[in-house]
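Only one protein chain is missing; all other protein chains are in place.
By letter and in written order, the chains are A and B; residue numbering begins at 1 in each of them.
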Amino acid sequence: MSEARVPSQPATPPDPQPARRRHKWTMVVDLDRCTGCQACVVACQAENNIPLNTEAIYLQYRVIEWIRIERYWEKHGEEVRARYIPLLCQQCDNAPCEPVCPVYATYHNVEGLNVQVYNRCVGTRYCANNCPYHARFFNFWQPVWPSTLENQLNPDVTVRWRGIMEKCTFCIQRIRRAQREAAQEGRSLQDGDVVPACVQACPTDALSFGDILDPNSRVSRLAKDKRAYTVLKELGTGPNVIYLAKVDPYAPAPKKHDHH
Amino acid sequence: MGLGKRIRIVFLLGGGMGASLLGLAFLVLVAPRVVAHYSWSVERLFRQAPAQPIAFSHKTHAGDAQIPCLFCHRGAAVEEAAGIPSLQECMFCHRLIVGTTEAQQAEIRKVIEAFGKERPVQWVRVFRLPDHARFVHEAHIRAGFTCADCHGAVETMREVRQVHRSLKMGDCVGCHRQHGAPTDCATCHY
Partner (left out) sequence: MEITRRDLLKLAGVGLLGAIAFQGCRIPERELRVESPVALPEDLVTGRDNWYATLCQQCGAGCGILVRVMEGRAKKVEGNPDHPLNRGKTCARGQAAVQALYHPDRLATPLLRGQPVDWEAAVAELASQIRQNRGRVFLATNPLRGHVAAVAQAFVQSAGGTLMAYEPLEDTVLRAAVKRLSGQDVLPDYDIANARTVFSFGAGWLETWGSPVRWSWAYGVFRQGRPGERGMFIHADPRFSLTAANADLWLPVRPGAEGVLALAVAYVLIEQGMASRDAADRLTAGRGLAALAAYQPEVVAARVGVPPQRIREAATLFGARRPSVAMVGGSALAHTNGLFTAMAVLSLNALVDSVGRDGGVRFNPPPPLGLPSIPAAPFARWRQALEEMRAGRVGLLIVRGANLSYGLPAEAAEALPGVPFRVFIGPIADDTAQGCDLLLPEADPLEAWGTDAPEPGPGFATLTFQQPVVRPFRQGMSFGDVLLEAGRAAGLTLPWANMQEAVRDGARRLFALGRGSVRAGDEAAFFTGVLQRGGWWDTQERGQGTLRPEPAPATPPAPRFAGEEGEFPFHLIPFTPLGIYDGRGAPLPWLQGLPDGTTTVAWQTWVEIHPAQAEPLGIREGDWVEVISPRGSIRALAYLHPAIPQGVVAVPVGFGHVGMGRWAHRRGSNVFSILAPLTDTETGALAWAATRVRLRRLGQRQRVPKFEGVVLPLQLEERPIIPVVKEA
């Protein structure tokens, strides 16, 4: 999606604005800090109007969790270990979901986000099919909240209808709000201004979020950690979620991994 | 072929063509109007100024009394929604100002009664964007636009009507392109 070309003189001169800097939103997940407590999962559900995952939906394998904790078993002989990894939309630079949408409902924007435009989506589900991280979730059913629970819904986030694809947006509503507030105050965004719901809730600070183009941001520093890696790197999707490897002083050399 | 048969054929053909013309006419002329009537009737309604529960006149308040827009629609300078003023705000003045003419007094009595009975007033919305489009008033005020740029000369309107702009997406995108504002989908649709 191309940006607007440089315009001619505006009709009314705008207020002097701070220099708009490019951002590239990045999340860092430290697997050595993550305990698998799922505070992030509930925080995301509360913030983003995620439909209720009832027992019926569990039995249909149609649970929607924009951020999920995957638990893998690792067996070493008699010993079994559990490994936890939070997985969410990786906002890939080279996203496999983007080119396949027949109505162009998903695209990559200049901030590095993979944007899902709900009102364009017609529900072909090709994008979810293509996503190697299984980060996309489809509303097979019309989300229903018993009327009183509707009071809790976040007005900053669109409530999706049946037949619409959804996924983690890096809490774009919080990004926009922070950008607005910074512009109102006449300053540029600082590291720590934008905090997605999951990052804010995480008790162990396993999740960090920020602008990797800002050399002083926390994510820039963490991205240089020697434990840093990206998931399914060999697919060349260019994810913007960086993981820091789990540390286990007792890890035996060759590991036998089991499907979960 | 006998004459009778030919006449029957002609009648059938003519009838068939007539019927098909009727069908086509229906499809081309009537159905779109039926569709238009239902889906865009609201737009036409807005252009004609819908009837409001209280005959509030912007001409009187914003025009003659010169009350600035932001005095009542406080949100426009700080938030997404401009906001409709609360009845409490109306009562600031109208606990004293009861109106001069019969008509005025009747309308002002409606406000006082609603406030007294703690019943919110349900206005008919004139400027409306669908749920899937987010519009942030504050960003546009900050960019230097005035209320009239989109809403027209409201201070001249006895009844508010949408005449100045269509407020459809093309309208928004065009203005954004013209003024160098982002045309990223995620600016308004997220």
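Criterion: a contact is a pair of C-beta atoms (placed from the backbone, for glycine too) under 8 Å apart; a residue touches a chain by one contact, two chains touch by 3 or more.
Given the structure is predicted, the values throughout are model-derived calculations rather than measurements.
**Q** Touching the absent chain in the whole complex: find that residue among A:Thr35, A:Asn94, A:Gln142 or A:Asn216.
**A** Only one listed residue reaches the unshown chain, and that is A:Thr35.
**Q** Give the residue, chosen from A:Met27, A:Ile67 or A:Leu87, that touches the chain omitted from the document.
**A** If we include the chain that is not displayed, A:Leu87 is the one touching it.
**Q** Even though one chain is hidden, which residues of subunit A still touch it in the full complex?
**A** 30-33, 35-39, 41-43, 45-47, 52-55, 58-59, 61-63, 65, 68-73, 75, 80-85, 87, 132-134, 146-155, 197, 200-206, 227, 229, 231-232, 234, 244-251, 255-260
**Q** Kindly note down the residues of subunit B that lie in touch with the hidden chain.
**A** On the side of subunit B, residues 12-13, 16, 19-20, 22-23, 26-27, 30-31, 34-35, 38-39, 42, 74-75, 78-81, 83-90, 114-115, 118-125, 128, 130-131 touch the unshown chain.
Assume only the chains that are shown with their structure count from here on.
**Q** Would you mind pulling out the distance in Å between where the CA atoms of subunit A average out and where those of subunit B do?
**A** Whole-Å distance between the two chain centres: 37.
**Q** Touching subunit A in the complex: which residues of subunit B?
**A** Touching subunit A from subunit B are residues 78, 130-133, 136, 138-139, 142-146, 149, 176-186, 189-190.
**Q** For the complex, give me every residue of subunit A touching subunit B.
**A** Against subunit B, the touching part of subunit A is residues 1, 3-8, 10-15, 17, 107, 109-111, 113, 115, 117-120, 158, 169, 172-173, 176, 180, 183-184.
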